[in-house]
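Missing here is one protein chain; the remaining ones are kept as they sit in the complex.
Labels run A, B and C following the written order; every chain starts at residue 1.
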Amino acid sequence: MPEDTKLSREPTEPAHEHHESSLTGYIVIWLILLAGTALTVIAARIDLGRFNAAVALTIATIKALLVALFFMHIKGAHEKLLKLVVISTIFFLFILLTLSMADYGTRTWS
Amino acid sequence: MSMATATIQPVERENYLNKEYGVGSWLFTTDHKRIALLYLISITFFFFIGGFFALLIRLELLTPASDLVQADTYNKLFTMHGMVMVFFFLIPSIPAVLGNFLVPMMIGAKDLAFPRINLLSWYLYIIGGIMMLHCMLTGGVDTGWTFYTPFSTAYSNTKIVEAGLAIFVTGFSSILTGLNFVVTIHRMRAPGMTWSRLPLFIWAHYATSIIQILGTPVIAITIVLVAAERALHLGIFDPRLGGDPLLFQHLFWFYSHPAVYIMILPSMGVVTEIIACFARKRIFGYSFVAFSSIAIAVFGFLVWAHHMFVAGISVYAALVFSLLSYAVAVPSAVKVFNWTATLYKGSIHYDAPMLYAFGFIGLFTMGGLTGLFLAALGIDVHVTDTYFVIAHFHYIMVGGALMGYLGGLHFWWPKISGRLYPEGWARLAALIVFLGFNLTFFPQFVLGYLGMPRRYADYSHMPEFQVLNVLSTAGATVLGVGYLLPMLYFLWSMRYGKPAPDNPWKAAGLEWMTTSPPTTFNFETEPVVTWEAYNYDEIDSAHKQEVKVVG
Amino acid sequence: MSDSTVVGLHHEEQHHPELLHHFAEPQQQEDSASLGMWIFLGTEVMFFGGLFCAYLIYRLAYFGDFAAASQTLSWKLGATNTAVLICSSLTVVFAVYAAQQGKRTMLIGSLVLTIILGFAFLGIKATEYAEKFEKHHVPGPSFQFDNVPVPGHPDQMANRGHAQIYFALYFIMTGLHALHMIIGIGFFTWLLFAAWRGRFTPEYNTPVEMGGLYWHFVDIVWIYLFPLLYLIDLHK
Partner (left out) sequence: MFDNFPLWPDRASAAAGNVDALFIFLLIVSGLMSLLIFSALLYFAARYRHRRGVLAEQIEGSTPLELTWSVVPFMVFMVIFVWGAVVFFKSRTPPRDSTEVYVVAKQWMWKLEHSEGQREINELHVPVGRDVKLIMTSQDVIHSFFIPAFRMKQDVLPGRYTLAWFRATKPGTYHLFCAEYCGTQHSGMIGSIIVMEPAQFEAWMSGSPAGPLSASGEKIFAELGCVTCHRADTPGRGPNLEGIFGKPVQLEDGRTITADENYIRESILDPGSKVVSGFKPVMPTFQGLVSEEQLNALVAYVKSLSQPVATSTRTAAATQQDNSRAAGSQVQ
């Protein structure tokens, strides 16, 4: 639930003093992302049976989280509201995927 | 006895209406109040087109034989009635008209967070509207407003791609309005306007905006898929290639069920404000009513396949969605109980808005209860796709959303136009609408259980359905008259109505604390909120000596 | 929009040129912009979400045919495109950093680099599409997908209809993503001109941040598209 019950316009600290995430931090994240891509391809070439898709998706999710947290500055955001928006969006996407799978997954059960 | 006390305006003060004149000042305005009026005009236009189609449908069904129009013309009539009413009237009506006008004022802001995007929303609505009009005039669509595949993708040769793109464009108008509201409510509340002091109208629009934001994109992509399949033969829903027509229904209803909550939630917000004002009482269980709006928005996304119980989904999925559909019924029930409890120990006035609010509670309760019939798997098998469903959703949409919209228009008309509407005519119109509505749609419950399928132009082999259809058509004409009256006397009041004081109903809320009609920036000095929501005890004790006015 | 002279409310002279009239202070304006952009990205997630739902259902139903169709794509081009987008995300982050620190040359350099990488991505995509047209893998009347074996079952031929559904989803998903790339490049070109005219200062650089958020989102969508579309059963 929207929890920022503070008076709507208390002076919050000035916006442009983002915490100083230095450029090297970005480059490290960038390298991890490239490594993740390479790892995805390598993992896809190994026969993991039914787990191939799961592995690919977990690596992709980790990469997406890295981009969201560091490149899109969710990590340092001074307000929980942005996190709430992201989480609720993912929740509703999750609803769409799982509840439609509730139908397709159980079609052959009769 | 009318509560509206009329005072004579000494001098014509500057307000958002007379600040600027000329077409440019309207077509390029970023003032949320002017955009609300632009929406009001365009929505009323589409409402009367949809209503005209509805009258033609009812006229056709007066007689068993299909003798008024050809079969495919009838199919186009109910399709266009559905598409125009759902996408061009019900979804935008309260959020775009009353929401645009009041959300900034109620929270003490000067305008919405993104005024230019607000104007873009109206232009998207108009572009979509023109595309739909062109589609209707050059052939129309005959797939039903639900445009199920594979009929809509492979077997219908009407203009589905054009109608789909019209809805696609108008959908973005709805998304951007939702986005604007959420950001405004979060970021632009006046100092002191905490979440627990927000009017419940704002809570209702916050919940509606969540649905608009997260639901509309899914139907947008579904329309893209249907258009791609028709134009480029991509074949995603085409059973001959292995596509599953049920996937379309899943994606369509994933949006279209929450869309019915987009239509009803703002109406609930309007009715909450009206009941509090005319019963002179704080809303019973404020936080429960507020969180029930949010609960409806969230649960609304979990229940869509109760439209598909007989469509061929698995028995176990039907069980899951039937259970969840009962969960979504609870917040609506809580709201009805809280409205009724608010009247307890109140000081109730019976002005036109209150009559519409009473009508809303009555009809919405019946609509909600019949929803319980449809959510029960055993009964749904018999009554889905019959006139029982038609009656159910018209009780919610016409009985609920439209009554709330009219009630809201009457309640805030003095603030919007600076004029008082004729109270006598308004009460008469409310009564005609209530009676006409029940005469139109109650017989359809019986018709539905008897088994008359929906979307039938010809029931000559089932003459036993004729009596109920005749009753329903009679009701439809009364309803049509009931809807014409408000438009007439609202226009009349713009010219000849008594000038309205700033707070004719002595209502609580920031929008009543500025002039009516308000200035372009709503407030002379930025308001600071120090009182709780619906503080009618403070308002009434301050106005001990009541000004008696013949109304 | 005419910044009409503000009457009454703003007594002190407007110290900040970019502050719109209906906001009380720059912080509120920037917070509104970032919340608005995040919500817009929410709508985009649901917009692509519908496609991912269709993809998920058909992949589980027709896994073999999807694998056969997916292996006609070159995963190498897909991987390079992923790398290109990740690098463009880096240059975008540099651009945002530069805008906040007021480093004009770094800002312009990063923006140019981002646009170049964006075009590189579209170029690679164009070659892939061209190859698909040549091989008649574009869904529709001209679609041909005969006697292509299902990976791991050499003697089982992929079903033409199901393969066509794969390519339908492939073209719509990557086409929609490419359209978002084109919009992104357009927006960044505007950013480049604005930066060139020196409009962005450490106090006012919201458009650059918003552009960055949008670009990173498009990158995240591709991060999911690549493994799902290109790497089905690659080991067989």
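By definition in this document, a contact is a pair of C-beta atoms (placed from the backbone, for glycine too) under 8 Å apart; a residue touches a chain by one contact, two chains touch by 3 or more.
Just so we're clear, the structure is a prediction, and the values are computed from it rather than from any experiment.
A.B. asks: With respect to the chain omitted from the figure, which of B:Phe101, B:Phe284 or B:Trp512 is a touching residue?
C.D. replies: B:Phe284
A.B. asks: Considering the entire assembly, which residues of chain C contact the chain that has been omitted?
C.D. replies: 62, 64, 150, 153, 155-159, 161
A.B. asks: Which positions on chain B touch the chain that was left off?
C.D. replies: Contact residues on chain B toward the absent chain are 1, 66, 71-72, 75, 142-144, 148, 150-151, 154-156, 239-240, 242, 244-246, 279-288, 309-312, 315, 318-319, 322-323, 326-327, 329-330, 333-334, 336-338, 340-341, 343-350, 358, 361-362, 365-366, 369-370, 372-373, 375-382, 384-386, 446, 449-451, 453-459, 461-464, 466-467, 470, 536-537, 540-541, 546.
We adopt the following convention: only the chains that are shown with their structure count from here on.
A.B. asks: When the contacting C-beta pairs are counted for A-B and for A-C, which pair yields the higher total?
C.D. replies: Most contacts of the two pairs: A-C.
A.B. asks: Averaging only over C-alpha atoms, locate the centres of chain A and chain B and give their separation in whole Å.
C.D. replies: Centre separation, chain A to chain B: 35 Å.
A.B. asks: Find the geometric centre of each of chain A and chain C from their Cα atoms only, then give the gap between the two centres in Å, rounded to an integer.
C.D. replies: 15
A.B. asks: Out of chain C, which residues touch more than one other chain, so two or more?
C.D. replies: Residues 24, 28, 31, 35, 39, 42, 46, 49-50, 53, 57, 61.
A.B. asks: Out of chain B, which residues touch more than one other chain, so two or more?
C.D. replies: Each of 186-188, 214, 218, 247, 250, 254 in chain B touches at least two other chains.
A.B. asks: Enumerate the contact residues on chain B facing chain C in the complex.
C.D. replies: Of all residues in chain B, those touching chain C are 30, 109-111, 113-117, 175, 179-180, 182-184, 186-188, 213-218, 220-222, 224-225, 228-229, 232-236, 240-244, 247, 250-251, 254, 521, 524-526.
A.B. asks: So in the complex, which bits of chain C are touching chain A?
C.D. replies: 24-28, 30-31, 34-35, 38-39, 41-42, 45-46, 49-50, 52-53, 56-57, 60-61, 75, 79, 82-83, 86-87, 89-90, 92-94, 97, 100, 202-203, 205, 212-213, 216-217, 219-220, 223-224, 226-228, 231, 233-236
A.B. asks: Hey, which residues of chain B end up touching chain A in the complex?
C.D. replies: 186-196, 206, 210, 214, 218, 246-247, 250, 254, 291, 294, 301-302, 304-305, 313-317, 320-321
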